[in-house]
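Other chains dropped; remaining ones untouched in position.
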């Protein structure tokens, strides 16, 4: 081995990833989780929460463009947006590329935001300073519970729920019900939805199945996020039964200067699921409920 | 850690993957390389050559369907097929799903074939016994050099060239020239083309650039192979300038029973490259030549 210093990430109980470690930029504990900003040899600066990669300098643009824009385009007129989680500020940055009026970002852990502002300024550039952005430090679920018929788009950008971790009850049917109610009548939700690796599809298909219990229109999609070492799942949902009159190609044409990953080809690729994944979605998974939450690794 | 026994794969000098190890099914050395068949906790049985994952029980079907069928469909009438490498026998298995007349498989290392027959029979089922299959134990390059204007389709299913390893000169312009000459006038070539991970695109774009020096029509594409822990590149090439009159959707419809990964959605997804990768292909890479071969990790 040429390198001696490594960051070790246990992604599942059967898989471990090592990234060569160049610099420990920040390492600390908030009341909720361990926060680390690491410079790696392959992916540049990386943010880890509780030992799990959140995003990397090299490809955070892929994750954040894939998460934000399909939902924004699917919405007729996205003016009032909620981001649940999204501590790095990159999700806000992408949202602000659209002509929105108000972006609420609710995150439990102020430390993550402070660390990101200080050590990952390239991620969030001036997003946190935009007057349209309102930062709420609160439990996302408690916050959403208080809001009714208010948002055009809700973007769920939360870490996966590990047992006892901060996101444990943020992938359940009851939570999606609250999101449904917090959205306007033609509102759109999108969430990251875990790995779609072939040996690890259960969580993804369960999230899809659970959202389908609440929303009439649900579209799973997949983007390659190299720093996650797996094709990554997302789920887009609408309160409308058939919102698909949108001309994505036309909408994307106005964003050519603003996006590095997403164009119409990338959009097409993400929403064209291979056969075995469509089959898994049809057949598999469980409905995730508050009283039987999924225990992610 | 719940597991104690692990297979450690150095994928690049900055990345290491660990797979939990359940069983050492076979471990040995041929004159050319180390051959290991391992049962892992996440991917089932896996074949490793010189410590690099070749294919896994869980997702070899993705890799082999992605490699074989686009080339076979692009060819008007694929009757005489060459597979360079392909030791596991799964590539032959996929080729035989088409009404071919002759399949030549040329592999340097008979040991890999024997180990695969014995320990990975599910991979190759009865493919090696099919009377249309002819097995040649030889250096792929030397063999191809002797053949002119003979094959309809040539499928390059070789490990990546590590310095001094058996595939060192099988990704060069000179080699692609020989392939061009071994193909009939409307012949098709396809090759696996390394990782398309964002921090690791150089090899992929160089292979594309190199093939473009020889073939008039080159189509890069990408499939997610979870066991490779990266979106994986391929390159399809034709001696015809514009072979794209093919109706892939119609052709695929006849294979519905025979394929687990590839349908028209998967096909569409593979050939729709995201913006940053198209940009890298336009701008990057080098022409790989015998006197300046790429040194993969």
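Should a chain be cited, it is by its letter among A and B, assigned in written order, with residues numbered from 1 in that chain.
FYI, contacts are C-beta pairs under 8 Å (C-beta built on N, C-alpha and C of every residue); 3 or more make two chains touch, one makes a residue touch a chain.
Quick caveat, the model's predicted, so the values are computed rather than measured.
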Problem - 2 chains shown - copies of the sequence in the complete complex - result: 4
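The criterion applied here is as follows: only the chains that are shown with their structure count from here on.
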Handout entry: Centroid distance [mean C-alpha coordinates] between chain B and chain A, Å
Key = 33
Fill in the blank from the handout: Per the touch rule, the chain A residues reaching chain B in their complex are 1-3, 6, 10, 12-20, 40-43, 58-59, 61-62, 196-200, 222, 224, 226-227, 229-231, 259-263, 265-266, 268-270, 272-276, 278
